[in-house]
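With one protein chain held back, the other chains of the complex are shown just where they sit.
A, B and C label the chains in the order they appear, each numbered from 1.
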Amino acid sequence: MIVAGASGYAGALAAALVYNHPRLELAAATSRTDAGTRLDRLHPRYRVPIELTELDPDRLEQVDAGIVAYPAGASAPVCAAMRGLGVEVVDLSADFRLRDIPTYQKWYGTHGDPDLLVSAVYGLAELDRERIRDADLVANPGCYPTAALLALAPLAERGVIDTVVIDAKSGVSGAGRGAGERLSFVNLTENFTAYGVEGHRHQPEIEQELLRLASSASLPGAMRSWEGRVTFVPHLLPLDQGLLASCYVDLVEPLEAEALAELYAERYAGEPFVEVVDRAPGVREVRETNLCRIHAASIGARKAAIFAAIDNLWKGAAGQAVQNLNLMLGLDETEGLV
Amino acid sequence: MIVAGASGYAGALAAALVYNHPRLELAAATSRTDAGTRLDRLHPRYRVPIELTELDPDRLEQVDAGIVAYPAGASAPVCAAMRGLGVEVVDLSADFRLRDIPTYQKWYGTHGDPDLLVSAVYGLAELDRERIRDADLVANPGCYPTAALLALAPLAERGVIDTVVIDAKSGVSGAGRGAGERLSFVNLTENFTAYGVEGHRHQPEIEQELLRLASSASLPGAMRSWEGRVTFVPHLLPLDQGLLASCYVDLVEPLEAEALAELYAERYAGEPFVEVVDRAPGVREVRETNLCRIHAASIGARKAAIFAAIDNLWKGAAGQAVQNLNLMLGLDETEGLV
Amino acid sequence: MIVAGASGYAGALAAALVYNHPRLELAAATSRTDAGTRLDRLHPRYRVPIELTELDPDRLEQVDAGIVAYPAGASAPVCAAMRGLGVEVVDLSADFRLRDIPTYQKWYGTHGDPDLLVSAVYGLAELDRERIRDADLVANPGCYPTAALLALAPLAERGVIDTVVIDAKSGVSGAGRGAGERLSFVNLTENFTAYGVEGHRHQPEIEQELLRLASSASLPGAMRSWEGRVTFVPHLLPLDQGLLASCYVDLVEPLEAEALAELYAERYAGEPFVEVVDRAPGVREVRETNLCRIHAASIGARKAAIFAAIDNLWKGAAGQAVQNLNLMLGLDETEGLV
Partner (left out) sequence: MIVAGASGYAGALAAALVYNHPRLELAAATSRTDAGTRLDRLHPRYRVPIELTELDPDRLEQVDAGIVAYPAGASAPVCAAMRGLGVEVVDLSADFRLRDIPTYQKWYGTHGDPDLLVSAVYGLAELDRERIRDADLVANPGCYPTAALLALAPLAERGVIDTVVIDAKSGVSGAGRGAGERLSFVNLTENFTAYGVEGHRHQPEIEQELLRLASSASLPGAMRSWEGRVTFVPHLLPLDQGLLASCYVDLVEPLEAEALAELYAERYAGEPFVEVVDRAPGVREVRETNLCRIHAASIGARKAAIFAAIDNLWKGAAGQAVQNLNLMLGLDETEGLV
């Protein structure tokens, strides 16, 4: 196993999870900016006594799987190189999430390897477990889409969502390292604000997957375009790890409170990392775990409020990457995770 | 001037504002639970070297105005006693906010003085300045309604709101003192959650005032009932003072971005405590001030997102109370406030 | 295994650690105040789906070991009952820490079972591993003494401490649940203060153990009384879990920087839960682990500054309790811990 890009928050956690994984071996953790530094000095909270190295193509030949935690754009070529050597890849960037190249380019710029896109599978195990098992390249979902899609999937699959407002709130680690003064302690403590109001790149990702989910439904409203039906606004919380998506759904038909509760309980029965709870979850409850806790409340004849809490670095990034890797490698989905 | 109920967060700040007010004199600050304690020992951040006392009816005769910061239900009788002596009153509780007694009783229990209700004026100066000037009893708005109504008023007055989702987030001081373990540091730090999902008492207050605002509009949609058109869900932020209301509005007609910006700029031009800004405001910007900062963004043909930030203890409670008192007493509205 | 008093912070974590322990089985978790509630509802961050029960004497007969997390005074009788049935006990309270009954009574009141005291062993494994292995009743050290003693032991054992100032800072969870408004979020966020300046009950515990450590030294200064040689002042940090003890030592003889570093490296070589590091440790690094990270710096000819960081709920309470239990039961000391 190799983790490429292990100096950022998500990459470092991925390296730590792999390092402590009972069935995987961390052969190398690479960094373009911090090669030569030990990972546990860069991130003292992770006890990974391994020196970060430059990405060495020769080494790639010796591993069978890798997690890539590069920025969007820079990731695709690395993934392509790995795939060329037969390495199974989970990519944490956005490079293989969006199926539509123009949409990708609008938000992220030139795509590094459009050809590879067709072989990639969107890696939300609770929605697409079997395809992930068979995949060699998995696009790990964004943190906001992970929470929003888990919150909305049971309704989307039944084709009963008319419109939805997703008011999402994330801890600061979601913005990554090195973002400078904007993410300084002084600017964020005792503060709270919305951002990306004019548009956020996770919105097309959410719409794309909602469409795919709804396509499987037989109800009339299901196949409509999602254009204009999703309002998504992220906010920045004064905390490190944690993400709550509050989703306010206008339904195409009435849904009683009891039916709503049943729908969610049944949909996620047996899921190791989704818990449907009977009250609004706090992000603290799922911190440092791969859990998503969901509460679905009926708040009117045709309205539902769904709240999904995850740790943005775990289920929203590195934890989910290991979950996907477990599936791809034929391991128990929960190995090495809590 | 007297402040009754000065041991709680809002009451203590009200006492401090009055104590430092250039035109008012704090004759007494009372407390049912902490009489005998000096205010600056109970709340060391306020330098008010005054001993809290029991509420003394004899003393009431000597003051011309008072702020009452009692809990709902307990407040009405105190306000009635003051009014009986000719004292002008700003009431921070909910006792005189809701015009409809059954609605009040559903959320707060038996009303302490329904007769007095008719003489009370809802105290949001930016919406009703003249009526407040003439009033002897002002119901200070709740913290969430203050932010939500200031965010929505320009649209509501034009009758262009079809439906609105208000996703509101408040600092912990909004929940008051003495709430026990639920508000302990350990439970709230690094945490964030929704509450009151099944219904919150500030919702009917918001609906009541939106209806009143819309009634002045001449557009066809304006007079419709607000039943089912407002979704309101509060959340608890891991910070002390600060409240952000994120309002997602479905409009009855298209409104261009420019027209939206102009509408807000014009509506609040000259308002001393409302600032329309060109980006999403952070709650930290308005902390320890009576300001409301608002950002209005067009997010689709018939959709607008409005963000309003206040300090829940200032503009959401004690600051606004002093603003109202200034108006009632014929003083400059901004005296003693920042 | 039973955990008695599992509704408090330390007891709940102890129950969670035992529940997830690969070699232990959690037969019951008891609570005097919250019996009937599921542990994972009371503390949603711990995924322990077990209902808290009243302490049932019949059940005690079926377990071979227990952790008691009762308040001081209330703990001794429970420990005595368990010992009477042959149950091995780790007691998290102060009831069996202080060897001197009058000293105990000065700080904690009447002792619940002085006779049992003689059989108790002070449970700091890094100082007394063998005695703990043989013990049936272990007094788990206080959180401040744990950090302070690990910081000072290498110097104390050599008899080179003349005087020491221990300026200690703890996260809020160290003060326990249910402490009311004093520990409310509003009072503590953005705040920091000293407490117990006039005397804190952890001071005699630190002095007692320093004396014991120094008694093994052969240097002249070692055997002196510790009366007046230890200054200990705790402070309250605005964070949940984490404790830093900053110890400023006046030495009886010069100690070069290199010799100091070597002394610490050698003393703790091979210790699974103590890491000597070359820079001042942050409490965040050891959060949710049983680690103690120590940095020893020479700051003058006869002065050293020693910094020890722990998680007050783990190494300072529940984690250390499991470490002790592992030793008592002949298991690997690190089982079930990170």
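Here is the rule we go by: a contact is a pair of C-beta atoms (placed from the backbone, for glycine too) under 8 Å apart; a residue touches a chain by one contact, two chains touch by 3 or more.
In this text the structure is predicted, and so the values were computed from the model without any measurement.
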Across the complex, visible chains touched by the hidden chain are A, B, C
Identified contact with the non-displayed chain, of C:Pro204, C:Pro281 or C:Gly336: C:Pro281
Considering the whole complex, which of A:Pro22, A:Gly36, A:Gly180 or A:Gly330 touches the chain not shown? A:Gly180
Which one, A:Leu152, A:Leu239, A:Cys292 or A:Ile306, makes contact with the chain that was left out? A:Leu239
Which of these touches the unseen chain: B:Gly8, B:Gly66, B:Pro154 or B:Gly282? B:Gly282
Sites on subunit C contacted by the missing partner chain, in the whole complex: 165, 167, 169, 189-195, 197-198, 228, 231, 233, 235, 237-242, 244, 246, 248, 280-284, 287, 295, 297, 299-301, 303, 305, 307, 309
Could you pull out which residues of subunit B are in touch with the chain that's been left out? 44-45, 47, 189-190, 281-282, 284-285, 287-289
If the missing chain were put back, which residues of subunit A would it touch? 9, 172-173, 177-181, 183-190, 238-240
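Simple rule for what comes next: only the chains that are shown with their structure count from here on.
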Greatest Cα-centre separation from subunit B belongs to chain C
Centre of all protein Cα atoms: which chain's centre is nearest to it? A
Distance from the mean Cα position of subunit C to that of subunit B, given in whole angstrom: 47
For subunit A, residue numbers touching 2 or more other chains are 189-190, 281-282, 284, 287
